[in-house]
Structures are given as C-alpha cells and as structure tokens.
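Removed from the display is one protein chain of the complex; every other protein chain stays in position.
Here is chain A:
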Amino acid sequence: MRLLCPRPPSLEGMGEFKVHRVRFFNYVPSGIRCVAYNNQSNRLAVSRTDGTVEIYNLSANYFQEKFFPGHESRATEALCWAEGQRLFSAGLNGEIIEYDLQALNIKYAVDAFGGPIWSMTASPSGSQLLIGCEDGSVKLFQITPDKIQFERNFDRQKRSAIHKMNVDRRYMGVSKRKCIVWGVAFLSDGTIISVDSAGKVQFWDSVTGTLAKNHLIANADVLSIAVADQEDSFVVGTAEGTVFHFQLVSVTSNSNEKQWVRTKPFQHHTHDVRTVAHSPTALISGGTDTHLVIRPLMERVEVKNYDAALRKITFPHRCLVSCSKKRQLLLFQFAHHLELWRLGSTVATGRNGDTLPLSKNADHLLHLKTKGPENIICSCISPCGSWIAYSTASRFFLYRLNYEHDNISLKRVSKMPAFLRSALQILFSEDSTKLFVASNEGSLHIIQLLEGNFKHLHAFQRLSGTVEAMCLLAVSPDGNWLAASGTSAGVHVYNVKLLKLHCTVPAYNFPVTALAIAPNTNNLVIAHSDQQVFEYSIPDKQYTEWSRTVQKQGFHQLWLQRDTPITHISFHPKRPMHILLHDAYMFCIIDKSLPLPNDKTLLYNPLPPKNESDVVQRRTAHAFKISKIYKPLLFMDLLDEKTLVAVERPLDDIIAQLPPPIKKKKFGT
C-alpha cells in the first residue's frame, strides 16, 4: 500500500506516471546485405535482406534520413553509387534498379537478362556499371543522365588471370566443400586481394597470376572486403562476426618498402559480417545480426570528440508504432503486416519502481496482413481508434474499425482516389475527422473522414523549387495547423482552415528527426539529428523566447552526445510547460519553467533520491527530467495525464530470433 504523505503543491510538478511497459512488439530488423559508402556526400547506403534500402547521413550524426521500402521478390545482392550521387542496386530478380533520392521512390528497373545478379560495381570514373550474373556473364552498362544503357557482354573467358589462380583448400580444414571466393579487390598496383570460404585473405600478383601472400584469419568464411580509396588499408568481414583491418605499412621506419599487415581485429558482430565498407575515417560493417557498425579509425579522426566513438545502429530512426489514446490501442508496423493490441489495466497504485498487479492483460486484437509483395512504408491508427491507414509503395489502404463489446469488425474503405497511391507518412487529426497524407510525389492531401466514408478536401502541391518528398507530419490538436518536413529543407506550416501555406521554419543544417505541435500555444517543437531541439511559435511565426534562451545557453554536453535521434515528441494536456520526448535509450520531460542545465550540472542521476529534500532539490535543479529505465525504447507516448505507454524491444529478444551464430569453442584448440 502506498503511504499518503502530503507534499507541497510545487513538488507535484513532475508527478508520477503509470507506465504500460510493452515488450510484445515482436519486431526483428532484417539482416544487412550490402553497404555502399559515398565519399562525395558522406552518405552510406545500406540494403537489407528484405530489399529495404536505407540512406544514412554520416555528417548528420549518422541519421537514417531516407529509406526505400523492401519488396519480397527483390533480394538485393549488390549496391553501389555511381556518377556522383546516383544509387543503384541489383539483385536476384535480375534487375538493376536506380533509386530517386529526392522523391524517395524507384526511378526505374532494367532487366539485365543474365539471371540473378550477384555482383555489381561502378567503374572508377563512375560512368559505367559492371554486373556479374548467375549465367556467368559479366555485363557492362553505360550510365546515361536519366537511365542506364546496355553496352557489351563479356563472355566467360578463361584468359584473365583471376580465372587461372587456384585457390587451394585449407589444408587443415575439415570441410570437403569447394572453396568459394566471396570477394575480390583489384588494386591499382596490380595486386588482387581475394577473400574466400576457407577463411583466407590472399594477395595475388595479377601479372603472373601467382600467390604473393596468404593470411589465414578465420576458421569460417571470409565474406566481404572493402578497400580504402587511398589503397593503403582495407577491411574484411568474416562469418564469425569478426572484422579485420589490414594496413599497408612500411617494413621498417624510413623505408619505402611496404607490406600488407593485419593490424586490428574488431568483434562487434555475433553473426556473419555480410558486407563491409571503408570510409576515409571509419570501418563500416553489417551482417546477419542486423546491426550496422561504424568503427572510426582513431588514427584518421582529426578531432577526438564524440564522433570518434563506435556507433552501433540497430533500430530504424522512425516510428513503427502508433497509438490510439482514447481506446488505449497500439498499432505495430511490421514489414508485411500490422498488429493491433489493446493495453491492459490495473486498479492498484504504487510507489516509484513498483510493478502493479494487472487486472486485465493486454490483448492482441488484430493481425492485418498486406496483400502483395511490397513492404509497408508507414501506418497510423486514429486517436479514436476507429481508423487504420497504411501504405505500401504502390497502394494506400484505409480501414474502418467497429467495436462491439469485445468483437471487432474491420472494413476496408474502397475506392481510394487514384492519386493516393503511395504515402510516406500518414497522420490523423486529434478529433479523427481528418486524415493527412504525405505522398511521395511531394504533395500533402487532406481527407475528410465521415462515418465509413471519406472526402478529399485539398492537396497542397509540392512547393515550387523543392523536389523533396515530405516524410514527417505534425498536426496541431485544434486541427488548424499542419507541419510537414522533408529531410533537408525547412519545415512548412500550413493553415488547414484557410488551406494555404502559413510559413516556413528556416532550414537548419541537420535533418529533422521529429515534429510536434503543442496544444493551446501552437508551438511547433522540432528535434534535429544533431540533438538540437527548437520551439517555434506558429501564430507568431518566430522562435519562442525559451528556444532562444536554449540556443543562447546551449544544451548540456551529454545531451548533445547521445547517439540515437529523438523519434517522438508529445505534450502533457494539463502542463503546458512540459515537452515529452524520447530516443532509443532515454525518455525525457523538459520542464521549460526550470533553469537549463549547464555542463557542470549533473544531467541525469540514476540513483533514487535519498530523502525528501533531495527530491525537492532534484525537481527544481534543472529542466531535463530523464529516465533511462526503458530501453531500447521504440515508442513512448502519454495516454492520459497520469499514464504513459513505453514500447521496448530488448536486444536479447531480437537475438533469440536470429539464426544461431557459428559456434566457437572456448576451450581447447
């Protein structure tokens, strides 16, 4: 039982919450198949086994700024940048695909007519693509300004040196399989580096076709190789989850004679490292264990700041969960289905940290499978819980839910307008009467929802001069304002009543990671990937006083050093001074009435307060009230004044669903 102890009213500032701690979101990211690094834009393209392609901006705090949804038949086997910043992929369906990085859709797909494509690379000039097909042919494509054009076919010839080289089986190996070369690299000095299934990294002389050097580095396959642009260092990944760094170093100091030396092993993966990349300052690796690991090379990093730290990216930088506050429902988005859950309840109360007995457990209400091979791009449940909308790359779906006691009936709203083919983001208004859709053509649609029907109200067309698709939406609780943001240009605010553009928040150097409009004040709160948070008054068309103060004083060092972006912002209906936000590892309430912390104050104190005066002191110390109890945190929102919902996805649960890693003996050799 909770003891009632009277507290001064000022202390009720933060208050207590009942937290629905949800761990039944059975989300498993797909394994990483390919990574490709683009030096010009410092961006990294990552393709996953389900065909999803993600673009990470390494300059913007490793933010996942774009993604292209996967497709069941489109297993990507190769990914490369060419002609500057154009991105191509090729896969087992035999097609070469170019992605439109502005509109966020597939520009075109060209069949190579060679069966499944296993490899692809761009010529050093970037003007040609070379693919290797299942039938053994190598095909050359010319990259034209708007497409690619087949140029010639290289027949299977036995002339080239690489075919003559015999990769001998590991003499001590137990395996009797043929040795497979998983990757090769051809250096400008004529050296060929091969990595193979026998665990070897071999250096060949391309002129004579002889083996120059052999490194046996693993008991299992070496799957991937990537060479730095300067050709003074390369990285390989093994099926044991180890990444090895090789460097070209002088044999002795002051000597010009250099040789390849295995310098550093890294073990950041548990499973196969399917792909590696080498940026000028970091080794990048990804594989079956779904983590993208960016390991900066300390000797190449000029400033030893927080950017030099190891990054391990596991979760997408967007929300996969939406919530109906009124009916206490959660909608989970998977690649090919949606799940609707009703939260349980309790009548008990307790003290901080207590787990309350459940009077009703959470229910799995609905499992909605998509039709077709395409992955779901986005989904949303309306605040009233009566509507569910989702979109794939080619179709938009809207469902009406009817609740009759415990029975739910689902009815698809048919005859969606033709222009609503694909959405990047869907949002319902607070009163669930309007639906806002950001389409990948760049336009924003407003749809009036009636009982079981809909009416297209308006479409804000793409602003002249912008080519970028909008991927983040926020609507004010009163339904008057709609904010939309792309990845780089500023945030646009539309007046929904007058159906016109109200203003544009000035563009900032870093992409927006989350948006929300506060009730009553209509302040727009914007979080950026460099961990800055801005508050912009929509009626006044200017940054608020608080935001200016924050910018003047600056955020706490530790706040800026967090390595996951803020993915969701919400507000407390009764406490206008509070902003609730979270990233993957913390949940924070910013109390704007309190002083900001400076670098000398303790930002986060994990210890429980010792006594009442400590409580008072901490409550009034600074504006950032942080909790790191729930992690990794995929979603957190306020259900009502006293209730929060937190959706966690423990890493162990993900690992449990992965195939078992290669077993390594701990004892003996």
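Basically, contacts are C-beta pairs under 8 Å (C-beta built on N, C-alpha and C of every residue); 3 or more make two chains touch, one makes a residue touch a chain; residues count from 1.
The working rule: contacts and distances are computed from a predicted model.
Participant: Suppose you had to identify the omitted chain by its UniProt name; would it be "Ubiquitin-activating enzyme E1-like", "NADH:ubiquinone reductase (H(+)-translocating)", "Nucleolar protein 11" or "Mediator of RNA polymerase II transcription subunit 22"?
Facilitator: Matching "Ubiquitin-activating enzyme E1-like", "NADH:ubiquinone reductase (H(+)-translocating)", "Nucleolar protein 11" or "Mediator of RNA polymerase II transcription subunit 22" to the record, the invisible chain is "Nucleolar protein 11".
Participant: Which of A:Arg351, A:Lys371, A:Lys455 or A:Lys600 touches the chain that is not shown?
Facilitator: From the options A:Arg351, A:Lys371, A:Lys455 or A:Lys600, the contact with the absent chain belongs to A:Arg351.
Participant: For a quick check of understanding: of A:Pro609, A:Pro632 or A:Pro661, which residue touches the chain that isn't displayed?
Facilitator: Residue touching the chain left out of view: A:Pro609.
Participant: For the chain not shown, which residue from A:Asp146, A:Glu299, A:Glu451 or A:Asp652 touches it across the whole complex?
Facilitator: Hidden-chain contact among the options goes to A:Asp652.
Participant: Quick one: which of A:Ile538, A:Ile589 or A:Ile654 touches the chain that's been left out?
Facilitator: Hidden-chain contact among the options goes to A:Ile589.
Participant: Suppose we count only contacts with the excluded chain; which residues of chain A make the list?
Facilitator: Against the missing chain, chain A presents residues 14-24, 344-346, 349-356, 358, 361-362, 589, 605, 609, 615, 618-619, 625-627, 629, 644, 652, 665-668.
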